[in-house]
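Apart from one protein chain that is not included, each protein chain of the complex appears where it belongs.
In order of appearance the chains are A, B and C, and numbering begins at 1 in each one.
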């Protein structure tokens, strides 16, 4: 294993979270340089985490000779410039979500890193939560059978920095901020090789006085017939709601990543400290998370990124994934306006062209298919059967 | 209070549940006659619940001179005939959900009961669960502020009788069977006086070899800007998933009516009895419900119906509500085919024509509106503000 | 079924709850007379629930000619007098928990009702919660095998009337107030025919400036070797904690009757109404119960009482049960002082004299007993075996 020296480009909320994960648990990789537009931010982050060098010159940070890896933790509209600089400097590049403000930007970044042949990772932390990783493994092992539907929900009372609220800087509202997580979570469960075909999206500005959507819901239809559903909002009250549900032919999964994960506190007096991301109250019933950087996926994400570098492999999440996500988001915005299903436009598609999967025929006997069986309150078992020849549906008591 | 004498028209699963609720807890109302197409079913139900009269002649049951109330617990395609007979007999009529197979049938039933001036109730039990009733009261008391979104989900491994699976008899698949509940739950939270405007629906036959949808998701847009979302399926594995979520400007609600309601059992050996509706396993971890007829709303539903009769008032759920639900379902089926938003066609509308509600402006000071405030990990409080004149969004640390 | 006419003796908190249950859901039984020491209380309760007669003369209430059933909802120190009056009047008597302040009082009440041959029921509502009833049925059906341990916990921030806090009036503190529930719940799971042998109890006054215990924990050992554990407190913060856990040789049960039963509300503004018994906050995250009178067992309790009267049978909970509970409580108070296990003194014992059950020997093969098997992370299965002859314990990998 090779210890990595990192330039952290961005000293805000997410940069802080990244360093917390990178420097926690005695990881061998270290942030060596931190860049922030503001001198005071840069210095504060450097002091807080023992980072030797800080600067307000992004190019200097990226080209620092000791640095082998650049982590981009900037507002969305600055990703492209940072990626170009880092690619030209030949450094490994890890970019926070979403990759671009739209598919055009994302595609440009993808082409830059591939042309320059540099390692690139897409920092999609919520695909790396411990629960998600274990759940994905179970799905791969067949515990749920074929996947039919994934609901991924991320809602909270709104982001923490001004630029998020300005669609020119961010690329949109809650969809581009939170939907990118949900889309990629669903893709992982449904299978990344399965093509997203079309999208139906509702978006509205229900509460906040802004020019972007503060609430949106979308259905993404995949070539297998599976549906990826996302629900995102900046109007949710009560903290941060981070939940996924997965339905397969043979099973079901519920993942809760934040509230109600086994840690419940009632306090009549509070404690005057930070409680949890997006928590709205400091007294009464609270639902903290023990180890946020682990629970939110940062630890496993960076481990995967650096291990992939060591082994000369691609990480689980690449710029290509970021590009697909942006393409789906673009279709969402189109659909929210046109009020109909809109195709996902993918100039570059590296997966399979799947054939639609349909209903499953289970033999009951020579004459019938089994539709279902159920024990009813009087204790008998009822069978719903379909005649193989006539197609008629009948019931039998057993 | 007047003790009611009831004819139960239908001796299947739902009729049995109804009698269980009506005869439980020493209620003064009694089922006096039970009708079933099959002699053995009629006799069995009569014996099980101590019902004095049973018959296979529906007209005889409805016109029995001791009877003042007719409960229709028949397959969907038989509702209209039974309602006509009962209305002509001048009896009070309670009909199980959905009212009709479509809005046309529902409207005809509504017109029949109103023309004949008989009491009519729509047996929408899930609007009467103890949690829903209390939650509706809290919403009326303002605990959540204006309602923005309601998600109502009902999924299970499929219904228990053959006619459900045949769209000719039932009017459709999971939408008409389960969506009717979800739609009416959302209407109650959003406000019944608020007009449903249009609908976007996805429906598919993913698993079962049938001619109707076994999985569907829809968004119903209301005149206030609120969204009622439903998710229904006959492919869900793991029991019966009955959950609602409500988002308002000032708060959030999660209601779970079935699994995970504080009753958890692990059994290595099982007990050889009926565990719970739609349960799929009899050993391992099980999540029973203590009092199903109460938890699923039957008790409060019948109490409301009979109290309303006593007081000469309308019950909470009437045939008019059933008609509105059917109209929304009709729009769902249209949208699932056309792949765009479809208007809800309501020939009869008895509510308000609402004006759209929009974002809320909260004053921060003379210069700014407050968008949000949040405590961040380093302990400071960050404000997101909007300039009242320029519209620019900025952040401040406090 | 015979409609009952009831005199409610007591117009406080619990009397109010009782009438709520008795008059809810169109039950045929009615409260006809209400007695309270205070004229204004009596009148208020009568008006609230439509009770035709109110009085401040207890004897008059009990002897009212229309009354066939007397419900005693008085402070503990007044139970004996009320029972004597009602028994002499030949009325059916239902008494709230605990039966007496101690076993001596309880025994006297038992002897009075048995001598007078009147129907008597012990209003132990928490043994009648829907979850408890269904759980008891599962235990009877063998789902958990032999019962090893029952934990019953009832804690809240303290009772609502002055007399509770005065041990002279109540007979003690949290043990006599809450422990009576927990003890009887455990007895029902372990089997009422199984003799409670001895008790170990800790009790302390940790927070409240009173002469009785505000926190106590006890273990009750039964003849079968099973342990009934109770935890009671008036210092708990966060609402009312009502949970039971049951361990058997073949399974486990968790019952939660109040907080976290599938109803979760976040409200930033509150609603200015009563939220739930013992709730401490009106904003933030709240966990209401939909139908408190059902969830807390009142409905099923009264149904059982009146059905038992109709059928000339004993109800599930009788004065004899109340007496056994009081005897266990007496032993608890002794043990809390002596700091050792104290025998339960039962002058009257109507159950079995059980032989102790011990470890279970499961054959693995001719040579070994099976102690356990478990799948370990590397995927193999490990067996722990006991040699039948030598008694040596070994492990095997399969």
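We take it that a contact is a pair of C-beta atoms (placed from the backbone, for glycine too) under 8 Å apart; a residue touches a chain by one contact, two chains touch by 3 or more.
As the structure is a prediction and not an experimental result, all values here were calculated from the model.
Chemist: Looking at the whole complex, which of B:56, B:78, B:161 or B:283 touches the chain that is not displayed?
Modeler: B:283
Chemist: Of the listed residues A:110, A:127 or A:144, which contacts the missing chain in the full complex?
Modeler: Within the whole complex, the residue contacting the unshown chain is A:144.
Chemist: For the chain left off this view, which of A:167, A:288 or A:351 is in contact with it?
Modeler: That would be A:288, which touches the missing chain.
Chemist: To test your reading of the contact rule: which positions on chain B touch the chain that is missing from view?
Modeler: 237-239, 266-268, 280-281, 283-287
Chemist: Can you name the residues of chain A that touch the chain not displayed here?
Modeler: Touch set of chain A with respect to the missing chain: 1, 3, 24-29, 129-135, 137-138, 141-145, 250-257, 260-273, 288-291, 294-295, 299-300, 302-303, 306-307.
Chemist: Contact with the hidden chain only, please: which chain C residues?
Modeler: 13, 16, 148-149, 151, 155, 157-162, 165-166, 200, 202, 204-210, 214-215, 217, 219, 221, 225, 227, 229, 231, 233, 235-238, 241, 247-252, 273-275, 277-279, 282, 339-341, 357-361, 369, 371-372, 374-379, 382, 384, 386, 393-395
Methods note: only the chains that are shown with their structure count from here on.
Chemist: Rotating chain A so that its CA atoms sit on those of chain C: what angle is that, to a multiple of 5 degrees?
Modeler: Chain A sits rotated relative to chain C by 180 degrees.
Chemist: Could you work out how far the Cα centre of chain B sits from that of chain C, in whole Å?
Modeler: 35
Chemist: Rounded to a whole Å, what is the gap between the Cα centroids of chain A and chain C?
Modeler: Chain centroid spacing, chain A to chain C, equals 48 Å.
Chemist: Could you give the separation in Å between the centres of chain A and chain B, each centre being the mean of its C-alpha atoms?
Modeler: 33
Chemist: For chain B, write out the residues touching at least two other chains, lowest number first.
Modeler: If we look for residues of chain B contacting two or more partner chains, we find 250-252, 273.
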